[in-house]
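One chain of protein is taken out of this complex; the other chains stay put.
This part shows chain A:
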Amino acid sequence: MKEEYICRCEEITREEIEKAIADGATTLSGIKKRTRAGMGLCQGRTCRRLITQMLSKVKDPAEITPPTSRPPVRAIKIGEIVEGEDD
């Protein structure tokens, strides 16, 4: 059977996410910790919705907290951050 990738950045399959849920993950961050799904370059923009759908089978969707989104909101060159400050 062809693998179905839920998180394309980190190449995490549907099966791996199902396993994480079976292991007790009930939050997006729990999935992240067990599989790395959502930790890729797009920081979950592509996979978050799909994972939320899968989680909603075990948890009330209203209770699924979004993962903490922390600065920087987009990838930014470290050189730009440190030099920008001195201006």
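Keep this in mind: a residue touches a chain if its C-beta (ideal position, glycine included) is under 8 Å from a C-beta of that chain, and two chains touch if they have at least 3 such contacts; residues count from 1.
Operating definition for what follows: contacts and distances are computed from a predicted model.
UniProt records the chain missing from this view under the protein name "FAD-binding oxidoreductase", selected from "Cytochrome c oxidase subunit 2", "Carbohydrate ABC transporter permease", "FAD-binding oxidoreductase" or "Pyruvate dehydrogenase E1 component subunit alpha". Only one of A:Thr13, A:Thr27 or A:Thr46 touches the chain withheld from this view, namely A:Thr27.
Hidden from this view is one chain, which touches chain A at 10, 23-27, 29-30, 33-34, 36, 41, 43, 68, 70-72, 75-79, 81-82, 85.
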